[in-house]
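Part of the complex only, each chain left as placed.
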């Protein structure tokens, strides 16, 4: 599946061409398309490198580069002061993983394999961590909603970001001591160590480049098409950034490996909440742009609903295509709402 | 139990008499009483017809006529432009099924049979569908709360109604392929096919007649007794419309068939969310009265709490009378709040 995506690499020269020719709309969409295969290549390089690095370092690598694409895009958005885009894409990434990635996996896996079962206790353990992480993430918005104490909110955001980061590393420590990470079981190392490093480096640079182009196109697109920055942040950017994970999770579901499918979607959500968000908060304070953890009402509502929905699905240890269809429907309904807002 | 209810058929002539004598208060309450046994008779006719029709058509019949009474009442309310009554009775029907029907079933079943158990995985599968359906139902209100974009809300309501309807038929297709509907196991066909059809036709006409009378009495009652339209919609109409289901579910619980009891309550809630509501939305646009899916804050809060409560109850696969008492208490507390609001 990944192979066919590589055709989209052709969008890279177009995005650069449109940038200099000043066609900002075409530039934006070319950059969107270009990031999809690049994120997939970066993921493959990380996995290969992880296989060469032994379990501990490999686990750490995977845990750190898992959402590198989203991190790069949001860092450029942060530098441009597009705070609403940054926060929307954090919320949208969680939404996308819980509703769209998991929903499509369950839907397509269920159509292929009928009723599918997964290890309820293990997944429930994972989801309870994810839920706590996401709840910790939205607490600032819940308590400071409508408030005007901006200084208190900034202090609070830094405190919460620190706590989340400590918990993230505690979680890594926990996972490393408990289980074999099993990275290489899924996919053998096909590339040598040096090739993996090279590919990782080049793809990171290319994603950074395309992210800058993409972010530069956000404002022109909002003006030309009438889309809101919020819609671009909460729907479009997460789909692009997570495309590679979408494909892996769906592929696993079709192969009837629902446990892996759940782990990809849930692990990615946890990482957004506990690693990407705190890093963005600290970076923003470093840059002098103060990003607070004040999500807006729509983000809070959508993420809360998604969390509740995901729990209902994972409770019984079984999934079927109808549950998948309902998850996807919830995502589509929310996406339409965000578009119309 | 049903037999004794048939005494209430005597309320039919009274409701007609009071209508022409102009006693609107008496007319309203006579119509309320009359609908209770009529809904029961219609349900019986549907079940008998379903037994004669083979599983597929029978399942479809049951799935379509299950909430016909509520649908008829709300259609007349819609025609009279009583939008608040329509929306309140959608929310109230879900509330009533989850808290009152299930609560009384668990309470009385538990007093009779001690601790009762049910198939946790099966019920959890059903409830997760119900929850997704209800959540999809309230998403419009969550996202457009306080908004003023009426056109966007209308478009959005139509989109959501379409998605819900598609999912409803997907759910029917899913259920038909998976399980024997088991309609005739619960109750044998006691009536011939033609008798069933005749009874179904007559009871439908009578319910339509009484619904019109009832809806005509809503405004006089609000003026004379000081009750709000909201209270009539969210408490009174759902109790009348669901009376027959109440009796079936409670009877099953007392016979220690908790699985059936849960299925009646949960199935009815799902149907309200995924079939009745979209049909009302489409009908309203057909009539030129535009019903949106914007529920008010109280409806959202009550339905959300009910959904969470129901999940807690169904999680452990066991029920006892104390859990039933707490469900009923939650309903009573909400009903008092709606009365005082």
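Structural remarks
Chains here go by letter, A and B, matching the order in which they are written, and residues are numbered from 1 within each.
Going forward, a residue touches a chain if its C-beta (ideal position, glycine included) is under 8 Å from a C-beta of that chain, and two chains touch if they have at least 3 such contacts.
Keep in mind that this is a model prediction, so the values were computed, not measured.
Depicted are 2 of the identical subunits; the complete assembly encoded in this structure file consists of 3 such copies.
Here is the rule we go by: only the chains that are shown with their structure count from here on.
Work out the mean CA point of chain A and of chain B, and you get 40 Å between them.
Across the interface of their complex, chain B is touched by residues 298, 301, 305, 308-309, 312-313, 315-318, 320-323, 325-327, 329-330, 332-334, 336-338, 340-341 of chain A. Of all the residues in chain B, the ones that touch chain A in their complex are 120-121, 124-125, 127-129, 131-133, 135-136, 139-140, 142-144, 147, 149, 152, 155-156, 159-160, 163-164, 167, 170-171, 174, 311, 315.
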